[in-house]
Every structure is written in C-alpha cells, then in structure tokens.
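Have a look at this one before I ask anything.
One protein chain omitted, others in place.
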Amino acid sequence: MKNMHIVKGVYYDSVTLMLVARELKQIEDVREATLNIATPANIAIMRQAGFEIPEGAHSPDDLLVGLDCPAERQQELFQTARTWLASPPWKKESEKTTYQPKSLDGALSILPEANLALVSIAGRYAAAEATKALERGRNVMLYSDNVSLEDEIRLKQLAHSRGLIVMGPDCGTAVINGKGLGFSNACPTGPVGIVSASGTGLQEVMVQLARRGIGVKHGLGTGGRDVKTEVGGISFVDGLNALARDPDIQVLVAIGKPPAAEVRARILATMEQSGKAGVACFMGDRNHPDAPPVFFATQLEECAQVVSVLLEKGKQVDKATVKQARQALFGSYPVPPPHERKDGYLKGLFTGGTLCYEAQFMAQPIVGPVWSNAPLHSEQKVQGNSLSMTGHCMVDYGEDEFTQGRLHPMIDPSLRTERLLEQLKDPMVGVILFDVVLGYGSAAQPVDELVAALQQAGYREGSSFPTLVCSICGTEEDPQVLSAQRTKLKQAGVKVFESNAAAALFAALLAQSPQGKEEKNG
Amino acid sequence: MIELSARLRSADWPEKPVRLQVRHRFSGVMNLVGPDEKRYTLLTRHIDFQPRSLLCASLPAHDATGEEQYSFPPVEVGFDPELRLPFPNPRWKGMWTEWPTLETGLSPEEVEKGVQLPESLLGRGEGFTPAGDDLLSGMLTSLLWLDPVLAERKFLRVEPMLHNTGWFSRQMLLDTMHGCTWKRGKDLCMALCDTDAARLLESVASILQWGHRSGAAWLAGLGVGLCLADAHNGG
Partner (left out) sequence: MDSKHAINPLDALLQKGPVVVNMGMESFFHDLQAQEVPVVHVQWRPPLATQGLLQKLQKIGGESS
C-alpha cells in the first residue's frame, strides 16, 4: 500500500533524505520509500509514482514521506523514518553524542579564527547565510545552486567591497594552500595559481599538472555564471589579483567556457598586468594567437602542457617553443588503427560537466554534430527528457534534470552506470565514452558496480559489443588510488586514457565512419 | 537499617542517618522521599550528581517498599549544587541563542507562551519529567543566575501552581528556585564562564544525552533565560 505522510515545518538536507530512504528500502516489507521536500516538482513526481498528496498549500519546508509497504506497518515505519532523520543510524555513536552547532554564529563562537564558510545548504536559504558570513568578515565557498542571479551579484559586490571572495554559486571545487574544498584531488602544491569557472575543469587541469610533476598552490572556483556580463567576473578578477599578489605563484591560469567579451577583456588585462606568466584556457573557444606573457589553450590537458613549458622556460619563452609543446602533446594522443573502428554511434555519459563539454568539443570536428543536454550550441540540445538519446550524443548526468532527489553522479554514479549498461545492449551504438572522477567528495568505489556488470554481461574488448573508452581524473594519492581504478577498468576490457581530451579524441576516431552518419540516419 | 556503600556526597546531603522511602528505582539511580517530602537520590555515577544525592559503590540490593532508616559513613563532598558564578563569557552568545529552538517536543508558540506565563509550562509535554518542567527549570536556572529580579517575578507565579505537576518535577523546580542545580547543568554554566570551546561542547553534549529529550528541554530553557537576561541588560 502506498501512503504519503506529511511533516510540516522541518528541514533535512537532501543527502540525509536520500540516505534515510535507502535505509528504509532495505527493510523487507518496504517496496518503496521516498523522502522529498514539498516543492511543486517533487509533488508532481510523487503523484506520478502513485502517492496521493492532498491538494492545498505545501511549502518546501514540508517533508513528504512516501512509503509503499503493508498497511499495518505504515505508522511504525513512518516513525522509524522520523527517528532515523533525527538520529541517523549510520552515524557513529561518538558523532551522535557531540554537540554540533546549529547556526553560523554558534560555529563562529567555537571557531572564531574561521576564515571561510563552505555553504552547501538548499539554494533558497544559501544567499542569506552567505550574506551573514560576509558581514562577519568571512570568505564564502557557495556550493549550493538555485541561487538567483540578483543574489549572486549582490553577494559578490558585498564581498568585493570587503576584500573577500565568494566562490560560487554552484562551485564544487576549490583548493587553498593545497587543501581541497568540495570535490578535489590530492595534488602537490607548487608555483601555479588557478581561477576557474568550471569545477571539473579545475580538477582535470590540476591532475594533468600533477602528472607533469607540477603543483598548484591555490585553485579558486567562481561558479559558471561569474564570467557572464551581468556578474562581470567580479570573483574571477578579484581571485586573479589575489593570486598575482602571492609571491609563491609564478604562473596564473584562467579556466572556463568562453566568457562574455568585456569580462574576457578584464580577465586578460588582469593577467597581463600581473607581472607573471599566464595561461587562459577558454574551452571550446576559437584559437587565439599567444600574446606573451599570456598564452592560450582551448583544451584542459593542453593548458597543463603550456603551463609546464612556461615554468620550465620562464615567461619570456618564445611562441614557437610553446607551439611545439602543444604539437608534441597532440601528436602523442593515441589513434586507433582502422580495423578497430566501429560502425555505430558515439555515446558519452559523464559525471563531470566540463569534461562532457570538452569531449563534445574534441569529437565534433571528427564525427559531426553531437547532441547533448548541455550542448556546445543550443540547436544541439537533446529534445524532451535527456534520457532518450539520438545520433552521437553526450549526456552530463550532473545537470539538474538528473540530480533532483538524487546525489550528484560523482558521489553516486549508479544512474550513469545503469544508463551505460543500457547503451551496451543497443545495436546502434558503436562507442561508449565516459569519465571517472576520483578524489575527495567522489564515490569511494566509483567503478566496482560497472566492472561487475560488465563481467556478468560477458563484455570483452574487440567483441561485437560497443567499445568502451574512458579517462580517469585522479592521482595516486587520491583515496580511490588512480592505479587501482585503472587496473579494474582495463581488466574489464575498457580502454583507459590519461586525459579527457585523449579519450574523447580516440573515441571520436573510433566512431568516425567513412560513409558518415547522415546516410545511416537517412 | 540499610547501610549505604557511600563514596561522596552532595554538599546538602544530611550528615546524620535519615528515614527514607523508595519512590523510583532505575539501573544506576534511586529516588527516595524523606519526611520533609524532599527528594533524596542514591547514585552510582559521578555525572549524575544533583541536590541531596549520595554517590555509592552500588545501590542497596534489598527491595524496600516502606520507610527505612538509611545510614552511611562520613564522606567528602563531591558536588556543591549551589550555582554562584560570574557572568557568562559573551563569546558564547552565538551558541546559547541556538538553544531556545532546540527540539524539545514543545512548539515555539508554547515556549513563547511559557516565557510570558511560566506557570503554563507546568506538567506540559512528554517525559519522566515533562518537557515543560525541564524548560521551566532551565529558564529559572539562568534567570536566577543572571537576573534575580526577573527570576523572582517568574517564581512568584509558578510556586502556587506547583501542584500541577508530579512530585519529582516539583522537587526539581523547588531546588532550582533555591539556586541549586544538577551537576551536568552546573558544568555547563561553568563552561559558559570559561574560554574553552571543547569544554563547552562536551558539557552541552552531556546535557543532551540526558533522558529522551529532558536534557534538550532544560538546555532550551537555559537558553531562553540567557537571551532574556541578555536583552534585559541591554545586550
């Protein structure tokens, strides 16, 4: 029996709601358990799932607890849910008995030397808490999304006026003095300072630098909207200036999708005037001639390559040397022999949004238009529900339509794994490309479920199955250990590459059919 | 005559043997009533000290039901229930302003009404000691500590209405009104006067572990009194 219980005026974060639902589903009598805040979207979803929700005013401060279980157990299991919400069963006893402050001011009384608030609460409350933190003289990393543009501008102007920074909204990654905040990889520290409007973009560049033995002292995130005209790159420019003032930093790096024209100009001017060498990596941009001391890249590994040359040769390095280094990198990317090429579509399934974007940029010149829920051009947006894919297609599973009531795929890749296995059975698919992101914040066992399923399906390289191609964004020092994950994937028959760009290029070349896809669609 | 294996006593535990009758027996605690109707408590854990209590190696095995004479050897004072402290460190204001809205089973409206009409809290809510009584006790503790004039005004309303709640709570409230408190509560008040964050967090946790929600209700009340006193003093 499906029954909906409503609790008015309570707050639990989405992760707690999901974990309690998961615990409930492990009880034998429970066919389904779903816990959601009462937004119109969630109400619609739960009604569709067969739960009756009375008409009337519901606010996001109400909690919907949907239980599909025998009628006689409904009340008891609802009480269990409430108990678990208040006192999560997975928490260690010692955690349950320490007092954790319930407010920013409470926390600041305990830790007055705090200099940063890391805010990942629900978007509708995040701006107010961020404002409080700024008013109390603390910097903010705003992981939360669903913060309005107006609030973002106001927060950043407030921060700027006080010599503070707001990293975000929707900022998932930052590194300060070698310490990772949010999703981040265990990388060495060194003479590089990065400001990035892209989360996994920052991760990938840091990992590629680490592979070259180069460390990063600070990697500041700004959130994707910072480089739009309305926000004007406030955080981006303040971040670059702060890095410019740091005597330990020799090279500045700017990462993001191509910014609005006036923001681009401000960013480049800031880098030029910094007195340090710089690399501007605007992904998917058209090629810009290098203008020492600022050099350009349009791909993430390329960015790391250029940084390494600048560090080696100094900021007055000549353009030809840098160009050569780029060519050497591109020339090193593996190319599949013709007999390995596959007849079928290229499908990309990503957990990192920037990696999905870069992969499209790499693939498009080779296979033609790539559809996506986060496309390079709006005309290539996948129609309807992103779960249906047509032609060459790459999906970012971190986008909103997949993360309602669900953990981010970097934390829990099970949905992406499920969809990937479906693609494996599709006779129209020739190549499947995916990313694996390691590090703090990411799943402890990111590939086990996939590898087990591949084994069960009898997947083998060179079989009639689609070819599986991936890259791992990670280091040996990450909790998941890069080599361990690489070994698991290779043993399962997956082709593993050392960068997202290399993997995307290889996958695109595999899928490039001599006749072209138009005929197949015809 | 029942001989108790005493270790330490509260400062207000009688010096001579006393006739007591068992009221409640739990695994580590016994509550008894004396001829003066007051509560006397036998404990086995130091942390559970409260007014008129005796720390024993073990509780008497014998299941007495009527009045009995209880004797005990002379032992040192292990706890002084009287709360005489300087003002709390204003650094902790961010902390204590969290406490009035802790989950106690009482709604914010009930809490607000209780602040204006403290007698409305008596006997209200669930628990061995009803949440309303715990809240009231916490509130009176901090008010008496920081704003005795305001505290007395509140007591005057509560005292004639004490029959509206059970014996144990009544005893707790009477002790509170005389400026006496339980060890967990006193530890917290002392931590509030100190500068040590770890000490404060530990003492708050100790209170929250008490009972099902009794500790939270008492802490909420303490927070209410701290906020009122703070506002009254121009904070």
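A and B label the chains in the order they appear, each numbered from 1.
FYI, a residue touches a chain if its C-beta (ideal position, glycine included) is under 8 Å from a C-beta of that chain, and two chains touch if they have at least 3 such contacts.
None of the values given here were measured: they were computed from a predicted structure.
Visitor: Which displayed chains make contact with the chain that has been left out?
Guide: Touch partners of the hidden chain, whole complex considered, are A, B.
Visitor: Of the listed residues A:I45, A:I153, A:A242 or A:I366, which contacts the missing chain in the full complex?
Guide: If we include the chain that is not displayed, A:A242 is the one touching it.
Visitor: Which of A:L108, A:V322 or A:V494 sits in contact with the chain that's absent?
Guide: A:L108
Visitor: With respect to the chain omitted from the figure, which of A:P413, A:G441 or A:G493 is a touching residue?
Guide: A:G441
Visitor: Of the residues in chain A, which ones touch the absent chain?
Guide: 9-11, 13, 15, 61, 100-104, 106-108, 110-111, 113-122, 125, 128-129, 133, 137-139, 143-144, 162-165, 176-182, 218, 238, 242-243, 245-246, 411, 440-441
Visitor: Please identify, in ascending order, the residues of chain B that touch the omitted chain?
Guide: 97-98, 100-101, 108, 111-112, 115-116, 150, 153, 224, 227-232
Everything below uses one rule, namely that only the chains that are shown with their structure count from here on.
Visitor: Taking each chain's centre as the mean of its CA atoms, how far is chain A from chain B in angstrom?
Guide: 51
Visitor: What residues of chain B sit close enough to touch chain A in their complex?
Guide: Spelled out, the residues of chain B in touch with chain A are 91-95, 97-98, 102-103, 197, 200-201, 204-205, 208-209.
Visitor: Can you tell me which positions in chain A touch chain B when the two form their complex?
Guide: My answer: residues 86, 97-99, 101-112.
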